[in-house]
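For this depiction, one protein chain was excluded, whereas all remaining protein chains were kept in their positions.
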Amino acid sequence: MLASQLRSMWLVFRHLFTRNATVQYPDEKPYLAPRYRGRIVLTRDPDGDERCVACNLCAVACPPDCISLQKTEDEDGRWRPAYFRINFSRCIMCGLCEDACPTYAIQLTPDFEMCEYDRQNMVYEKEDLLISGPGKYHDYSFYRVAGKAIDGKDKGQAQKEAPPIDVKSLNL
Amino acid sequence: MSAVWIPLANIFGILIAAVLLAALLTWGERRLLGFWQDRPGPNRVGPFGLLQVVADMIKLFFKEDFVPRFADIPVFVLAPTVVMATMLLGFAVIPVAPQIGVIDLNVGLLFFLAMSSIAVYSVMLGGYASNNKYALLGGLRAGAQTVSYEVFMGLSLMGVVMMSGSFNLREIVQAQTEGWFIIPQFVGFLVFFIAGIAESHRLPFDLPEAEHELTAGFHTEYSGMKFGMFFVGEYLSVILISSLITTLFLGGWLGPWLPPVVWFCLKTSFLVMLFILMRAALPRPRYDQLMQFGWKVMLPLALANLLLTGGILLWNQ
Partner (left out) sequence: MPNITIDGEQYEIEDGQNLLNACLSLGINLPYFCWHPAMGSVGACRQCAVIEYKDFEDQRGKLVMGCMTPIKDGGIYSVSADSAREFRGGVIEDLMTNHPHDCPVCEEGGECHLQDMTEMSGHTLRRYRGTKRTHRNQYLGPFINHEMNRCIACYRCTRFYREYAGGSDLAALGRNNQVYFGREQDGMLESGFSGNLVEVCPTGVFTDKTFSEHFVRKWDLQTAPSICEHCAVGCNTAPGAREPGDGEDAILRRVTNLFNHDINGYFLCDRGRFGYDYVNSEARIKNVLATRTLELIETTAGENEKIHGDMAPRDALQQFADTITAARRGRRRLIGIGSPRSSLENNFALRQLVGAEHYYAGLNARDLQLLHLVDRIQRDPRLYSPTTPQIENADAVLVLGEEIEQTAPRIALAVRQAARNRQKQHAQQLKIPLWQDASVRQLDGSPSPILLVGVDTAGLCDIASEHLPCTAEQTAMFAAAIACRLSGDDSGSPDLPEGLLELADNAAQILAGAERPLIISGCGNRDKATLHGAAAIATALGERTESPCALYLACPEVNSLGIAQLFEPGTGDLEQLAQSLESGEDTGMPVSVVILENDLYRRADAETVEQILAADEVILLDSLLNQTARRADLIFPAAATAESQGSYINSNGTAQRFYAVYEGTGFIQESWRWLSDAAGLCGAKAPSLTALASWRHSTDLSAAIACEFSQMASLADLGPDEDYRIDGLKVARQTHRYSGRTAIHAKAHVAEQPPHADPDAPMAFSMEGIQNAGETPLVANIWSPGWNSNQSIHKFQQEVGGPRRHADGTARLLREPQAMPSWRAPTGSAPRSPAELELVPLYCLYGSDELSARAKAIASVIDEPYAVLSEHDASERAIAAGDSVEIELPEAHFLVRARISTDQPRGTLGVPYGLPGLEELAAYLPGRATLSRLARISSTESGGTAQ
């Protein structure tokens, strides 16, 4: 028993001569992978439209319930969030929202430096979250795949869709 | 003239040195822990982070000195001063060097044992006066732990006393000119070292403040400088125990080439480092394991040591 105690003391003591595992943040910035789970953004599809369709899946996946949004349907037939709010003071950066998102709209970025003197400033609205690019997924556009008709994409024009059927024709 | 000044210089010198070193140790310990855990530790305030102590002190001074409504207030206030006072008094009998030392008591060792026994009141009263379940449990543990370990703490020293024939610490040091007592009294050294850890509630025997069970144990309700006093008291006791081990087993100031003070400081520092290394490396035992270890292993060991030493001494006579 004593030997094992002495051995662990010796092993710990040897660490006096090893390199530090930590870096001197903030003087020195650590390397963060592009898929690091930090501040959340809302991305746009390749055409520059909001990707978020307000399906609420991120909100329901969120363990601390810090995402809230309201669906609204615009004139062009698209679903969009009327508001989209993330309370970063509650966010645990787990990335479940990104996993749940069926349209690649919500993505986590390698930015974790979100310090505020006022907690209220940690509440991000849609305007704060939206970025102008597609984020990590460059080509995906939900409405090109989904069968819902929107302005500029009629029924039958989505991927792998046959032209709509005219029920009144005889060529069935 | 010098009959007045020299003792005064000794008194204040040792007092100030002890307190300053204890304060500095809060930084030193964290720095060492940092190194052993592959990180730099506190290195921001001042050169090498040395002024961290100052920063911490300023912080402690300016913290709200909170006394809970439900506490037993006089006892609550008094408790932290006890540990500080007794530990500082303990330094009075430590012979740092031939000319350095506060007092040359012929019952010096007994005085030290008395002081360290009184120190436990601080913890027990602090725990009791907080009127908080965690604090009370911590205080109870401290009481039981200290009482148990004190038994063989004293017994383990009897070998040294028998060999040197004196309770006077200076005489004990001088008796080691032939060879440090750590060699004949190795078992005594081990038992005293372990008991010393338990007495100062250092890891791995910090059960009175075991933070994952008892929040912060006996000092849960303490804040500000009252907490600071417990804190400094703990580091004082680390230094005290280390310097006592130096005196009793490592030949005190004795050593070649270097001045006696330096030898004393070097030996003590090494022991302090050992204390910190134990904190960094060893896990805390369960409370029942601690008690079992004390009564079933350490006490028989101390008694056997006593018997053997006495026997050998009688044989040699």
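Each chain carries a letter (A and B) given by its place in the written order, and its residues are counted from 1.
In this section, contacts are C-beta pairs under 8 Å (C-beta built on N, C-alpha and C of every residue); 3 or more make two chains touch, one makes a residue touch a chain.
Please read these numbers as outputs of a predicted model, since none were measured by experiment.
Within the entire complex, contacts from the absent chain reach the displayed chains A.
Hidden from this view is one chain, which touches subunit A at 53, 55-57, 59-60, 62, 64-71, 73, 78-79, 82-83, 85-87, 89-90, 102-103, 119-120, 122-123, 125, 142, 145-149, 155-156, 158, 160-165, 167, 172.
In the analysis below, only the chains that are shown with their structure count from here on.
The distance from the centre of subunit A to the centre of subunit B, each centre being the mean of the chain's C-alpha atoms, comes to 55 Å. Residues 35-40, 277-278, 280-282 of subunit B touch subunit A in their complex. Contact residues on subunit A toward subunit B in their complex (touch as defined above): 5, 8-9, 11-13, 15-16, 18-22, 24.
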